[in-house]
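The block underneath contains the structure these notes are about, expressed in structure tokens.
Of the protein chains in this complex, all but one are displayed in their positions.
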Amino acid sequence: MHISRSIEILVGLFVAIGFVAMFFLSMEVSNLSSVSKEGGYDVTASFENIGSLKVRAPVSMAGVTIGRVKGVEFDPVTYEAVVTMSIESKYNQLPSDTSASILTAGLLGEQYIGLEPGGEEELLKNGSVLELTQSAVVLEQLIGQFLFNSDSE
Amino acid sequence: MLNYFQRLGVSSLAMLERLGRGSLFFFYILMSIPSVIIRPRLLVAQMYSVGVLSFSLIVVSGLFVGMVLALQGFYTLSDFGAEGALGVVVSASLIRELGPVVTALLFAGRAGSALTAEIGLMKATEQLSGMEMMAVDPMARIMAPRFLAGLLSMPILATLFSAIGVLGGYFIGVGLLGIDEGGFWSQMQAKIDFDQDIVNGLIKSVVFGWVVTWIAIFEGYDAIPTSEGVGRATTRTVVHSAFAILLLDFILTALMFGDV
Partner (left out) sequence: MGIDWGNKLSETNALIKLRDVHFSRGSKLIFDGVDMDIQRGKVTAIMGPSGTGKTTLLKLIGGQLKPSSGFIEMDGQNVHQLKHKQLYQLRKKMGMLFQSGALLTDISVFDNVAFPLREHTQLPESMIRYLVLMKLHAVGLRGARDLMPSELSGGMARRVALARAIALDPMMIMYDEPFTGQDPISMGVLVQLIRLLNDALGLSSIVVSHDVKETCAIADYIYLVSGGKVIEHGSPQQLADSESEWTQQFMQGMADGPVPFHYAAKEYAKDLLSARGVK
């Protein structure tokens, strides 16, 4: 059976358009362009309460996303949550006494980790532990606290 | 009453038998795939009739599905003042669900039924038998290239559907409803994950491509070789494909996104 040239060209175009669509989805629609998959380094931090923080939540400093939450585990000894964050390798100038807090984007938005730089000369590297942490604000607790405080006054 | 159980038994046995024959058939196709790799021209011809000819249908459907999603999403999101998340809503639903599923359903209607009819007619007019007697194995010459073409075309079409749909959503959201363009894209990029969303959507479309093409080719091959039999087989292809797609979509979604 003979296939005409035009059919071959059309099939080639078809496959090429498929690749273009794939490229568009990966680069423009998804986070593939903003997060480099490899070359990041991991730091961990312990929190008393992480609220509803999820794996893949952004890790940001000064509002810029510089990494992602890689894993959340529970430490049975300290009863704290241990969060592993992957920071992109180009942000390797962070001081070792950087503090981490769990924040909420907007009133109903998702939770993310905000980093605040410290003043140490030493820098964070793979496996570093962030000592200064601030847990997620749980709305119920906050309201409870507020009521308790206003009562005592 | 007993009669009812007997009929149930007979029909489930028949179904099981068909499933068995279908699996065996699939096994033979797999065995014949190397012969297609030696002769890629056969595959190109089938990519044309299976993939390229479904192109316009997929593009038009994708565009409109994306535009409708944007209109409906905007309506709901504006109640919460979260119009900026429109890009996320459109792209997530397209990439995770509608892209693969709607493409597969359209594909079953367009390419699947055509495959069944073509192979069924080849059987009815003794072309398959004739090929066997010419020492040309219909599995390698007819079935395997069509199967591979379906398997390869589906993910391409589904990706295209999603991409066009996102663009359609963009035209409506940013162009017509006046959502901020930067927010549309950036929220989308922040929320859509390559591994989690795009790769999983791609896996879905490959699975759907496999099951639709398999059903279509088998129904054609197994059709009663009369015009009536071929007609019925064509209908069965569309119905069974639709069931299989929706069932598999549920299973895959539960496996992929169930714990998120």
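Chains here go by letter, A and B, matching the order in which they are written, and residues are numbered from 1 within each.
One rule holds for everything that comes next: contacts are C-beta pairs under 8 Å (C-beta built on N, C-alpha and C of every residue); 3 or more make two chains touch, one makes a residue touch a chain.
Treat the numbers as computed from the prediction; the structure is a model and nothing was measured.
Residue B:126 is the one among B:126, B:180 or B:195 that touches the chain not shown. For the chain missing from the display, the contacting residue among B:37, B:60 or B:136 is B:136, taking the whole complex into account. For chain B, the list of residues touching the undisplayed chain reads 121-122, 125-127, 129-137, 141.
Going forward, only the chains that are shown with their structure count from here on.
Chain A and chain B, compared by their mean Cα positions, are separated by 34 Å.
Listed in rising order, the residues of chain A touching chain B in the complex are 1, 3, 7-8, 10-11, 14-15, 17-18, 20-22, 24-26, 28-34, 54, 56, 58, 65, 108.
Chain B contributes residues 41-42, 44-45, 47-48, 51-52, 55, 80, 91, 95, 153, 155-157, 159-160, 162-164, 166, 185, 188-194, 196-198, 260 to its touches with chain A in the complex.
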